[in-house]
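A single protein chain has been removed from this complex, and every other one stays in its place.
Right, chain A next:
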Amino acid sequence: MSILRRFANSDLGYSFLHSRVVVAAAIVVAVVVVAAVGADALAPHNPFDLASLELFDALTPPAWEAGGQWIYPLGTDDQGRDVLSAIMYGTRVSLMVGFASVALSMAIGIPLGMISGYFGGMLDSVIMRFAEIQLTFPAILIALLIDGIVRTALPRDIHSDIAVFVLIAAIGFSNWVQYARTVRGMTLVERSKEYVQAAQVTGVHPLLIMLRHILPNVASPVLVIATIGLALAIVTEATLSFLGVGVPPTQPSLGTLIRIGNDFLFSGEWWIATFPSVTLVALVISVNLLGDWLRDVLNPRLN
């Protein structure tokens, strides 16, 4: 309780509670995350359990439409999978891929950015030129490239087992540059400050300086990029899965669900594509709004 009160009394909490949009976005994100993480317990059906599918219930419309049943609140797809449950499980895959790839991007980008900014010189040039070269390619292209190379390099049956990890790696590697560049800039500023120079004079190891002194000071912009990066990663995953090179169809993510539903867009079975799309849009917009808000709040120049 006291933590909540402390949050409410802080600057952050004040700004949060006084913005209806941000509160709404936070609620959407919370609901989606809870539904996704708790899918095993909360979802009415398990769409991964093929044995539970009832083919004769295929293409049931949402419950409120004629012919709908309340056991399938948002209807079923062409194989009798409950759309609501599929969305919950699919969101879990999307979020998992999103978080993991952001973590990977950070794990690559932050150290490289700090090293680059702290040591400067040749090392800085090499890392930053490399980053700039990568920046000239769109992230989705790099993700496709990594995914394609792994796909051809690995035998097919192994691929479906590790497809999710390949996807995480592909998205993670395609987005590290933003972190590296931001962290480098911040590090350049911090490095010349007196507390860092004092630490250097007393002979503290550069690694310790970076970890203890610089890292905490670059944390807030990284948090902002990470939030927006999460939304970007979710969209990238959905795009790749929509193109059929993402997660395997046996573990559909939101993008896969939209792709499957896409085949039914013209045939009147609108719910198969619409609900996963709405979920994706709501999730991404909400995360983006939260990211924007964090940027505004954490940027001292705007206060």
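In the analysis below, a contact is a pair of C-beta atoms (placed from the backbone, for glycine too) under 8 Å apart; a residue touches a chain by one contact, two chains touch by 3 or more; residues count from 1.
The rule is short, and it goes like this: contacts and distances are computed from a predicted model.
*Asks:* For the chain not present in this complex, what protein name does its UniProt entry give, out of "ABC transporter substrate-binding protein", "Ion-translocating oxidoreductase complex subunit E", "YeeE/YedE family protein" or "Acetolactate synthase"?
*Replies:* When "ABC transporter substrate-binding protein", "Ion-translocating oxidoreductase complex subunit E", "YeeE/YedE family protein" or "Acetolactate synthase" are compared with UniProt, the left-out chain turns out to be "ABC transporter substrate-binding protein".
*Asks:* Considering the whole complex, which of A:69, A:262 or A:299 touches the chain not shown?
*Replies:* A:262
*Asks:* From the list A:4, A:51, A:153 or A:201, pick the residue that touches the absent chain.
*Replies:* Residue touching the chain left out of view: A:51.
*Asks:* Could you please point out the chain A residues that touch the chain left off the display?
*Replies:* Chain A touches the missing chain through residues 49-51, 53, 55-56, 58-59, 78-80, 156-157, 160, 249-250, 262-269.
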